[in-house]
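Moving on to chain A:
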Amino acid sequence: MDRRLALLLAETFGERLLTPVRQRYDETEIRIALADATDVLRVVHDDPALRFSMLIDLCGVDTGEEMHVVYHLSSSLSGDWLRIIVAGLDRTAPRIASATFLWPGAEWMERETYDMFGIIFEGNRDLRRIYMPDDYRSFPLRKDFYLADDASRSPAAGVRNMERVGTPADATAATLLRKSPGA
Partner candidate 1 sequence: MVWNRLTPAGRALAVLLPILAIGGAATTLLLATFGGVIVATIGANLPIVRFLAASVITFLISVPVAFLLIYMEMKIIALMNLRIGPDRIGPAGAVMSVVHGLKVLMKEDYTPPSVDVPVFTLAPVVVYLASFMTLLVIPFAPELTSMGFELGLLYFFAIGGLGVVGLMMAGWSSFNKYSLLGGIRAAAQAISYEIPLTLSVVGIVILTGTLSLPKIVAAQDGSFLDWFIFRQPLAAIIFFIAITAEANRTPFDNTEADQEIVAGFATEYSGMRFGFFFFAEYVNVFIVSALFSAVFLGGSNPPIHIDLHPQILVDLGALGIGLPLIAGLAPVVGTLLFAAPLWFASTRIKGWQALVGGFLIFGGLSTAAVGIWAFVMLPPVASLIWFLIKTFTLVFTFVWMRGTLPRARIDQLMGFAWKWLLPASLLNIFATAAAVLVAGR
Partner candidate 2 sequence: MAGQMRPSLDDPRVAIPADSSWYEPAPTPKTERQAEFLTLREGEMFVNMGPQHPSTHGVLRVIIKVNGEKVVDLDPVLGYLHRGVEKLCENADYHQAICYTDPLEYVSSLFCEAAPVAAFEKLMDVDVPRRAQYIRVLTMELNRIASHTLFQGWMALDLGGITPILWSFIERDEIVDMLAALTGQKLLYNYYRIGGVNGDLNHEFMSRLGTWMSRAAAQIDSNLALINENEIFVRRTRGLGVLDAKTALKMGVTGPNLRASGVPFDLRRDRPYLVYPELEFDVPTRDEGDSLARYLVRMDEIKQSIRIIDQVLHEMPDGPVMAKLPRLLRPRPGRAFGAVEGPRGVYGTYAISDGSDQPFRMRIHDPSFVHLQLVGPLTKGNLIADTMAVMASLDPVMGGVDK
């Protein structure tokens, strides 16, 4: 973790950082707006003082209100790791520019992100489903996609792995007394 990197990033991007540069353990994190994504990635990749030339990971995040795309980069200059959070993708129609012009290897990771979140990466040559079948319609990692586990939990909050069977309390007396000769 390098304090100078934080200063350098703050100096380079200035206004474009949505939040101050954060550093925790060996990770440095910046948060930028959707409109700046391509520029920031290019600067970070090409700037001779930064040289974040390795894309370690690319993933999407659904916060429930908006979508993020998160890039984890590693610098070939200093070995620092940088996390770039591109915030503010519209949940109904998330779109962002592809990073394949810098890292062709991002192609499949973008496909995966598209498959799981429905984020459309403009400029990716092969943006189609990768895990799910082609005719699948939902995006499983979105927060409004409930697992069966969630679903069984949601109507009665507090139910967790415990299910009750037993006497149905709402059954009427008449249904139970059907065989009684006296009734």
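For anyone wondering why these and not others, all candidates are chains of the complex that A comes from, given by their letters.
A few remarks follow.
What we mean here is this: a contact is a pair of C-beta atoms (placed from the backbone, for glycine too) under 8 Å apart; a residue touches a chain by one contact, two chains touch by 3 or more; residues count from 1.
All values reported here derive from a predicted model rather than from experimental measurement.
Shown alone here is chain A; of the other chains of the complex, listed as 1 or 2, the one that touches it is 2. Residue ranges on chain A touching candidate 2, taken from their complex, read 24-27, 29, 53-57, 59, 61-62, 70, 72, 74, 76, 79, 81, 83, 102-109, 112, 116, 125-134, 140-141, 145, 147, 149-150.
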